[in-house]
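Here the structure is laid out as structure tokens; the discussion comes afterwards.
Partial view: only certain chains, each at its native spot in the assembly.
Naming follows writing order (A and B), and every chain is counted from residue 1.
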Amino acid sequence: MKVLIDICVIPMGTGISVSEYIAECQKVFKESGLTHTMHAFGTNVEGEWDEVFAAVKKCHERVHKLGAPRISTTIRIGTRIDHSQTLEDKIKSVESKLK
Amino acid sequence: MKVLIDICVIPMGTGISVSEYIAECQKVFKESGLTHTMHAFGTNVEGEWDEVFAAVKKCHERVHKLGAPRISTTIRIGTRIDHSQTLEDKIKSVESKLK
């Protein structure tokens, strides 16, 4: 099952700035080989369900290892069985309606 | 790694009422044996990471099988390594501050 997700990881019990931890998650997604794009509030990731969620788990493990005692993450998950759709398809679909 | 999640599954491309699909997810969580509590906007689930996310995946599989062509789910995920905390602990902690 293919899945598209949008993930936002919030380390807690750390300092105010959390960019170091977010950068660690970017490394996890890069290492995973999954298609991903960061925006100002999270990262879009695309792939097979098990691979995507293995990367999500690794984000939690690595952010804890880097020093965050607590993590609060939010994920949006999209699956569909009518036809396959990539992250890029979703954006193009909206943009075509705006022309 | 223990995890607490809050999951809200939204079937798309179906009718306006989606309670049949939400009920199916409740069955999945019941079958999983995981501690869980439903509220008006989702379900709190508690357990080992792999077991909890196996149940999340099963929700998507079963809701698609029931007829929803597309699903948009949101999940809040909490992990901590300073000490273990249950769903019940979280509520008690806030309630103790309100006394």
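Here is the rule we use: a residue touches a chain if its C-beta (ideal position, glycine included) is under 8 Å from a C-beta of that chain, and two chains touch if they have at least 3 such contacts.
This one's a predicted model, so the numbers in the text were calculated from it and none came from an experiment.
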Fill in: Given 2 placed chains, full-complex copy number
4
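One rule holds in what follows: only the chains that are shown with their structure count from here on.
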Worksheet entry | Rotation angle superposing subunit A onto its copy subunit B by C-alpha atoms, nearest 5 degrees | 180
Item to complete: Return the distance between the CA-based centres of subunit A and subunit B, expressed in whole Å.
Response: 19
Fill in: Residue numbers on subunit B that touch subunit A, as the complex places them
1, 3, 12-13, 49, 53, 56-57, 60-61, 64, 69-82
